[in-house]
Every structure is written in structure tokens, then in C-alpha cells.
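Removed: one protein chain of the complex. Kept in place: all other protein chains.
What follows is chain A.
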Amino acid sequence: MAITAIHSFLVHPLKGAKNPFKVGGTEVTFSGKLYDLLDEVYTRSESECSIPIAFRMSEDGTQTNRCRTIIQDHLKHENLTTGSAIAKRLSENTTKRSSLGLLFLICGNEVGASPYKKLVISRFPVNSAILAEENSEKLSIEFLERVFMRSAHAYKSVLYKDSSIDHGFWKGHAVDRQVNSGDIETSAYWINDFLDSEYATTPKQGTMRLASAFRKATQVTDDLDIKQELTAASILFKNFDGQTLSAESALSSLGLSEKSRNLILSQFKNPSLAKERFTFNATLFSTETPYRSIQLDTGATLMAQTEKFDDLFKRTESDNEDQLVTYSTSGRITSERIEKRR
């Protein structure tokens, strides 16, 4: 891999401002600690940027997108002028709430069997810090403003790579540490406003994909412990409603056993499908889920595989208007557990 150009811009929050944008940019040289840091940003973007995004189609239905156009322009020319157009766009979409940012545009060429062009756009948020310097006689401390930190929770980045500048570059992968912060304004401006993009994986697509993996996992295992874990997990998933997640991250946060987790992940045809982030839809998931459950006002819960539920439980309804229902089933007991309630 080879970085071909790095440009940096100080981006002021100017959304809604009347004053014209004043661009302050510079080209970063290919040596020193700053270069080493940015080289790491460039390399790590492949694993770090995990939210698949796609540029929006224009309102008139044509293949034009304002943000994609200036990105393509920068990929062709890789200079301060084309980079400043991107910085200007970010500035015009940044509110004062998001404050000052330092923008890096890192272009590169990747060679190999199928060569391609790569661009990493990273925004480091402003912060303050204290510098402490110690020598043999004394310690001096100094307050620093305008320190830009990558590790801060507001760090944002996006990775684009494609073999054709003119006809590709419709998709990218973003990272936005604020996506699940609940702060909709700040988390929306990076992907929706600045990049004029949306998640490439729609809520329906991602949710159905996950539900399908659950369903298949239930069908291929005879292990009762795993089945019970899957059942519990599919119910707990309702707590993720509206959150941006990947199958991998959600399964990890549920604390499933490795066996169950691996079984579900192995149902994804392409391993990267389990890594793609999307907005989870709990209602859709429950209709697609492998288990159907009914809870009665007596406290009893009935549960079975969705497609077998009606065969396994015979339902009779009372003739009175009391809405009483009676369920009956028969079989041999294969396991019995008492769960301790806190």
C-alpha cells in the first residue's frame, strides 16, 4: 500500500453561518511522527470503519451526488484546492455543538491483482489538555487549547476504495463513535449531512439477515443448551430496537456461549455480513424470529419454534366473553430448570 497525498484542514463549525468559509489547509509531508500516526489511521481504516454506507441518489433520480462529486474530484487531483472543497462541505454541515475539528484527507494507491484507489477521511475533534514537562530542577505545566485527539469519543472517519474513480466510489465504510450516543444531531451530521449518504444496509435488510441466521442455527443444532440460549437471545434482542449494531457486536454484548455465538455466525454466507452495522428493528425481528412465545396473565409462558407452534400447542377459546384461552400439549420431558429470579 502507498499513501500518495495527505492534506489537512482546520474545519470550523459554520452550519447556517453567513460568513464565507475561510480555508486553512496544508499538505502533510511523508516523514515524522505525524505521518506515522496518519499511516496507522490509513491502514487501520480497513478494520476500524465498519458501517457500510452508500451515497444517496439525487432527488431527480440521476446518478449524481454532490459529496461524491467533490470526493471524485479530489481523488483525481489530490491537491489543496480539491481538498478544500471537502473541508468546506464539512464546515458547512458542522454545527457549533460539534465544535472545531481537524480534517485529514489521505489518498493512496493499492497495487495487486486488481489495483484500486483509496481515500480515508478522518476528523479529529478538538480538545484541551495539560502539558507537563519535567527536568532535573522543576516541573512546568501548561494548558493547551486546540489539541486534536483521535481517541476521543467524537472521532469520525470514512474509508472509500474502488478501481474506477469516475464510475465507482458509490460505497464506503464509516466509523462514528457517536452513533449510539443518543445525540442524534451530532451523530447524523457526519454520515447523513456531510457525506450525503445513508447506511448501505437497510434496517429491514440487516434485521432479516440476522433473524435468518437465528432460524438456520435453530434448525441445524440438536443441542438443547444451545437451543435454549438461542431462545433467550432472540427474546433479549428486543432491547436493541433502534440501535446501530452488527450481528457480531450484538451477540458479544448478550454474553452468549462461544458455541452458540459461533453457530449463529456460521450461518452467514459471507463472514462480512455479520460485521455490517445497521439499525436494528425489533418488531420485524420478532416476526422473523425462530421462536414464537405467548405469555398468559397467569404468568405462564409458552414457547416453540414459530413454524411448529400451532401444531405443538392446541388452543381452545372460552365461549364466554372473558377471553380465556386454554393451551394443551404433550411430550416427554427432556430437561427441566429452575431459574433464580433476582
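Basically, contacts are C-beta pairs under 8 Å (C-beta built on N, C-alpha and C of every residue); 3 or more make two chains touch, one makes a residue touch a chain; residues count from 1.
By our rule, contacts and distances are computed from a predicted model.
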- [ ] Given the choices "DoxX family membrane protein", "Probable glycine dehydrogenase (decarboxylating) subunit 1", "RelA/SpoT domain-containing protein" or "Sarcosine oxidase subunit delta", state the protein name listed in UniProt for the chain not shown.
- [x] "RelA/SpoT domain-containing protein"
Task: Chain not shown: contacting residue from A:Tyr42, A:Phe55 or A:Phe124 - done: A:Phe55
Task: Residue in contact with the excluded chain [from A:Gly16, A:Gly32, A:Gly112 or A:Gly331] - done: A:Gly112
Task: Residue of A:Lys22, A:Lys76, A:His167 or A:Lys259 in touch with the missing chain, whole complex considered - done: A:His167
Task: Interface with the unshown chain - residue positions in chain A - done: 52, 54-55, 57, 61-63, 112-116, 161-164, 166-168, 170-171, 198, 200-202, 204-205, 208-209, 269-273, 276
